[in-house]
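Note that this complex is displayed minus one protein chain, with the remaining chains in position.
Going by the order they are written in, the chains are A and B; count residues from 1 in each one.
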Amino acid sequence: MKQRILHSALWVGAILMNYPFLWMMLTSLMPLEQATKNKHGIWPETWNWKNYLDAWNAAPFGQYFINTLAISITVTVSVVLTSLLAGYALAKIPFKGRGILFALILSTMMVPFEASIIPNFVIISKLGWYNTYAALIVPWCANAFSIFLVRQAFRSVPNDYFDAARIDGCGEFRFIFTLGVFLVRPMLITVALFAFLGSYNSLIWPLIVTSSESLRVIQVGLTVFSGETGVRVNLLMAASTIVILPTALLYLITQKFLMEGAGQAGIRG
Amino acid sequence: MRFSFSSIWILCLFSFGVGCGAKDNSDTATFRPIQTENAEFWHRQTTVTAELMETIVAQFNAENPSLPIEPIYAGNYGEIYRKVTTSIKAKTLPALAVAYENMTAEYAQSNAVVELDSWVDHPEFGLSEDDINDFFPAMLDTNRFTEYDGALLSLPFTKSVLVLYYNKRVLKAAGLTTPPKTWEEFITQSKQIKERTGKFALSFDVDCSTIDGILFSMGGQVMKDGKTQYDSTESIETFELIEYLFKEKLAYQNPPGTFNDETDFGNDKIGFILRTSSNRPYLEDLFNDHDAWGIAPLPQSDLDNPKTVLYGGSICLFNTTPEQQEAAWKFVRYFTSTEATVQWALGTGYLPVRRSAANDPKMQAFWESWPDNRVAFDCLEYAVPEPNISGWQQIRNRVARAATEVISSMSTGQDAAIRLKKDADAIISKQRN
Partner (left out) sequence: MLNHSGKFRPLMTPWIMLFPAIAIIAVFGTFPFLYAVHLSTVDESSPANVSNGLAYYSDALRDESFIQSVTITLWFSCGTLFPVLFFSLTIALGLHRATKFKKILNTLYFLPYVTSIVAAALVWRAFLDPTQGFANEFFAQRGWEPQQWLLEPRGVLHLFLPDMFSPTTGPSLSLACVMVFEIWHSTGFMIVIFLAALSVIPKELEEAVRLEGGTEWTVTRHVVIPFISPTLLFLTIVGVIGSFQAFSSIYALTGDGRGPLDTTQTLTVYIFTQFYDNGLIGYGAAVAVLLTLALILLTIIQWQLAKRRVFDVS
């Protein structure tokens, strides 16, 4: 009985939380006149599946998707690699200055992003990376949050594994990339998911460092529907639905690993 | 042990080094061009108008193949402003970009903008005396900056005026046949619309330019002798008009940054909107029927002395290489020539920048097809531009705030106007330091 109440409550909550998406999907199927009337709880007068085709054709979304996926996947892989190595070093190797270094790394989390836009842009342009993939990828290849998470994960793994490996004569790097990865695999997947999401959903940085159409990313692409004429709401909703799908799928797939991974995230006093 | 500590220091020094390298060349005269094969032009046109822009650029490039212009969509005015200010810090700029005049004033503080007077006087490809006089004076004046001794720093590009759009169907339902000519008539008609149809008369988009436009039409000024005039009688009247419209529930506020007022207008929900003449094409699309809507000049306090606000963007050239500057100047000269400006005006909602456009047969045909098409052009005679001083952007925000205070009943019109003047003048004096 208690389970039934619990389940109903959870479903009601889930529907309430996702009502905006329901609205989004219903609107994406409406004709423009109906969509601009903004009424809620109304069924589309006609089911314009063609909206999805129109939305797709309104801008080179195919290109945008390829760009965004290329960038996000590269960033994700880099973040996983850099945090794997850094997290291991900070967790398992005692060396002088480790504490200070870790604190310095963490402090970068506290700098507001808006403040770093201009200096980062200065660097990008000095390096000649304006309007290139490098500008969109490199600054995001490592971040303090991911390093922190992986370090936590390694700390909760007993030292026995490392001692055993050393006794067996296994090189440290080899160890990390085989057994180490396996031990913190859940956390690595968590880190990967958040890195991917961050890259996929970013808007301001791509706007600033690129100008040409061929480098445009999806979020910038969505702004094409908000022209001077007003917002083509139905097409924007169709485009947004298309845009959300990959990330929703990604979460569905990685869920299981996330559970185990994020469990290693706590801070002990 | 020494090794690890010194490594940390090396890292700090490394980042400092990159930093110092970046701050090294402080404000030398020129900036690196963003690309050298083309002269990059940042604009804000999308969809249809972007295509027309590209056509005109292609026409120019065909005659000037040495350094072609490349038009690039770089966001709206605000976003372009951000990109440019960021790029200035990085010492790299496109060849030219669109900007509001006060933005140009701020770019000029970093020596980023080219003075156009020497180009106008250029022996080979300058502008003749006749050409200069052919520009609408108000449009050209607003590109001269008193802060920089009256130098010409930009040329008009996408100019428009504030007009009154009226919905004939809604007016008819309220028993009205012609749009209001004075503000008194406007209020009477608004009340009539509310009483007879129950609908709101106006969806008001809070924007400094709209407020300044109303202020002008009341016979007032925005600046005089270096101080704002927001505490003048006319300004108080403007804010009290807004106060009245909202208190009597004759108007509601348009969510900022949206065009809901236009869609509401198109759906016969309101009788009037106060918007720029450049939105005409979009309303054409919404209505598709000249019997349903019309364009009228802004209502006035004094019909013998009509005024409205002239706004819109200009183009400025950036201080990059001589080749880029030359290509950019030639393009701007072409774009503001009578032929190109007519082409641009006919394909968008913007106004031509040359008086001789009135003699162009295509222009005249356009006016004959619907008399209302002339309204905005005729307003150019008496359209007044807003100030182009630096710091004006902050004042614009402050003006919008004053209107919001009035709209949300947190202040009376008079108090809001007086406080606004104080704050606006403070902003100006801070700039001077």
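The rule is short, and it goes like this: a contact is a pair of C-beta atoms (placed from the backbone, for glycine too) under 8 Å apart; a residue touches a chain by one contact, two chains touch by 3 or more.
Please read all numbers here as calculations on a predicted model, not as lab measurements.
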Task: Of A:Met30, A:Ile71, A:Ile147 or A:Ala192, the one touching the omitted chain in the full complex - done: A:Ile147
Task: Among B:Tyr252, B:Trp367 or B:Tyr382, the residue in touch with the chain that has been omitted - done: B:Tyr252
Open item on the list: Which parts of subunit B face the unshown chain closely enough to count as touching?
Closed with: 3-4, 7, 11-12, 14-16, 18-19, 22-23, 26-27, 78, 81-82, 85, 89, 106, 109-111, 252-253, 255-258, 260, 264, 269, 390, 393-394, 397, 401, 404-405, 408, 410, 433
Task: Touching residues (missing chain, whole complex) on subunit A - done: 3, 6-7, 9-11, 13-14, 17-18, 20-21, 23-24, 37-41, 81-83, 85-86, 88-90, 93-95, 98, 101, 104-105, 107-120, 122-123, 138-139, 141-145, 147, 152, 156, 166, 172, 186, 190, 197, 201, 203-204, 218-219, 222-223, 231, 233, 236-237, 240, 243-244, 247-248, 251-252, 255, 258-263, 265-269
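Please note the rule applied: only the chains that are shown with their structure count from here on.
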Task: Rounded Å distance, subunit A centre to subunit B centre (Cα mean) - done: 37
Task: Complex interface listing, subunit B residues touching subunit A - done: 1, 4-5, 7-8, 18-19, 21-22, 34, 40, 42, 46-47, 49, 72-75, 79, 82-83, 86-87, 89-92, 258-260, 262-263, 267, 279, 282, 285
TODO: Could you pull out which subunit A residues touch subunit B in their complex?
DONE: 36-37, 95-97, 100-101, 104, 117-119, 121-126, 130-131, 207-208, 211-213, 224, 227-231
